[in-house]
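Only one protein chain is missing from this complex, and each of the others stays in its spot.
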Amino acid sequence: MIALAQAIVNGLLAGATLAVPAIAFTTIFAVLRFANFAVAGFATLGAYGGWVENTALGVPAVPALAGACLAGGVAAVAVDDAALRGLRRRLRPGEAALAPAIASVAATLLLENVARFLFGNDPRGYNLPVYRDWHLGALAVGPQQLADAAIALVAMAALFLFLGFTRAGRTMRAVADNPGLAALKGIDAVRVGRIATFAAGALAGLGGMLIGFDTSLDPLLGFRVMLSVFAAAVVGGLGSIPGAVAGAFIVGVGEEMATLVVDPAYRTAVGFAAILVVLSLRPAGLFGVRGT
Amino acid sequence: MLDYLVQLSSFAAITALMALGLDLMWGLGGMANLGLAGSAAVGAYTAALLGVKLGVAWPLAWVAAGLVAAGSGAVLAGVTARLRGDYLAIVTLGFAEVVQLVASNEIWLTGGTGGIPGVPAPWRGSLRGIAFDAAFAALAWALVLAAALLLARLGASPFGRVLRAIREDETVAAVAGKRVLGFKVRAFAAGSALVGLAGALGAALEGFVSPDNFAVLLTLTVVLALSAGGPGGTWGALLGAVLVTALTEGTRFVADALPALSAVQAAALRQGMIALALILILHLRPAGIVPERPRAIPKEAR
Partner (left out) sequence: MKHGLTRRAALLGGLALPAVAPSLARAAEPIPIGTLLPLTGAGGAYGPSMAKVAKAVTDEINAGGGVLGRPLGLFTEDDETNPDSGVKAAHKLIDINHVVAICGTWASAVTTAVAPVCWQSKTMLFTVSGADSITKLPHHGYIIRTQPNSHLQALRVADFIAARGAKSFFSLSAQTPFAHDVYTQMTAEFAKKGGKALGDIIYDASKTSFRTEVEKAVAAKPDLIFLNAYAPDLGILLRNIYQAGFSGPRFTPGYAATPKVIASLPKPVTDGLLSYAPSPDPGSPGYKRVKEILGVEPDPYSCQVYDHVSLAALAMAQGKAATSQAIHDNVRAVGDEKGVPVTDAVAGLKAIAAGHAINYSGASGPCKFDAIGDILGCKFRFDLVKNGKSTLLSIS
């Protein structure tokens, strides 16, 4: 029973961190209608951006998250402008956006190797103290994991405020809800796309750095969490931000609870079984709209 | 030099066979199956286990590899039948991950991460050196050509036309009275069979299988080969496979010419070049090098 509660706590904390890049993935899907797999690369570059600020410039780790956001955002806009937008523009109306999605996979490989070229493969760590777990009754909770989850929640709240209460945010939602109508109203789709891409890249970068807090940093950081991130977005329903959050918690808790019943080596497999169950009940994910 | 090219052509043939399998599922049927590495692993392990543990002759082992992969593909298609596009892509990606985990952890069956060495190949005992390599390459390409011809005919057949109709609009196809699920499952099974056969060929060529052979990167290579070559057009898959093999291996020589860089920088540059080249191809030839020809609307579909 305690083991179950502990697994749920661990899963929720892991899910909060996972939610940040999952939101990034789903936001791009909502506004630009394609799966940008390069989110993994934005997370890696963001983590390195924050690392440079933290270790070379001596900024404490939490404020250095701004560097992660900047690096992730800039990488996202650069990749989109140079490699992806041109492919999106060529799509016929209603055509599945495969070409940009495939190009984004190549872009992930490119970004991984940009990081490798600049920083090498050696594991890097942030200048961040480490704390023993707090014990709340029989449950153990890591202060850093709590802090990570809190930062993730703040980032999510910031995104909600941005989407709900700023002009740019409302425009983004208009484009996401109905691109045709938005175009008729004279909304500059390229500009909105850039803002959305930057915001998503910044979130991915932030998520990358949060993951780096608990692990160490190397060029494969984004790639390692990629599957779980995409899975979270899919479970929640592609294009739905609340869905991505819910999906991240489901994947996080599912994988942790799995260790109670099966060999921990099969954690990922159980995570996918959970996804399959959700999708067989709701083929477009929890919050997804049928047909997207 | 010749030996090297012959060897690479065998690897290119294996990629081509997988790209053809994907072309059937994705190019024709519009189903983005990213579980190719999983199907390849199923085929490779089937052939390896039959050959090494039971001494089954290679032709039989390869047929079995195709059949078992087809079976797993059919089950996967049945389970994911209601999923579309990106959802299907990610669930199939998960399938490949699960197959790799099973191969790594069920040591009693698969030998675990140490893999299975000594997988038999046609003529391995009787031919040596380049003679063996050339015979293998010829056999592999003969299979690729046979598969390509079959696929080209399939594409023009009523079955292919229904698949394309499902690709364009599933609802319309269903309304037109086509049993969509049945067509999807058959396309998935046939495509997976080709991928599984390719897996068996790979196991025979290397004489070895291990979970590491079936990482996500394998799927990406095939997807990129097909996108570069041109999905839906059969022959594009072949050209794309040759191109991707030439690209990944040719860049090694570029890295050799850059002694000023450290080894890890040269390796990063090489992979960066591969990624960049593929992005460029997608931009310059968005429908692939051999685009799918628009077909006349057949009488019975009117």
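A and B label the chains in the order they appear, each numbered from 1.
The working rule: contacts are C-beta pairs under 8 Å (C-beta built on N, C-alpha and C of every residue); 3 or more make two chains touch, one makes a residue touch a chain.
Everything numeric here is computed off the predicted structure, so don't read it as measured data.
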Displayed chains contacted by the hidden chain, counting the whole assembly: A, B
Residue among A:A16, A:I195 or A:I211 that touches the chain left out of view: A:I211
Of B:T46, B:S72 or B:S210, the residue in touch with the unshown chain: B:S210
Omitted-chain contact residue, chosen from B:L20, B:A65 or B:L101: B:L101
Among B:A65, B:A200 or B:L218, residue touching the chain not depicted: B:L218
Absent-chain interface as seen on chain A, which is shown: 6-7, 10, 14, 113, 116, 120-125, 128-133, 140, 142, 144, 211, 214-220, 224-225, 256, 259, 263-268
Those residues of chain B which, in the complete complex, touch the missing chain: 1, 3-4, 7-8, 11, 101, 104-105, 107, 112-115, 117, 128-129, 202, 206-208, 210-213, 215, 217-218, 248-249, 252, 255-256, 262-264, 266-268, 270-271
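Quick note on the criterion: only the chains that are shown with their structure count from here on.
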Euclidean distance of C-alpha centroids - chain A vs chain B, Å: 29
Chain A partner contacts - residues on chain B that touch it in the complex: 30, 32, 79-80, 82-87, 89-91, 93-95, 97-98, 101-102, 104-105, 220, 223-224, 227, 264-265, 267-269, 271-272, 274-276, 278-279, 282-283, 286
Touching residues (chain side chain A, partner chain B) in the complex: 29, 35, 83, 86-87, 90, 96, 98-99, 101-103, 105-107, 109-110, 112-114, 116-117, 120-121, 227, 230-231, 234, 238, 263, 265-266, 268-269, 271-272, 275-276, 279-280, 283-285
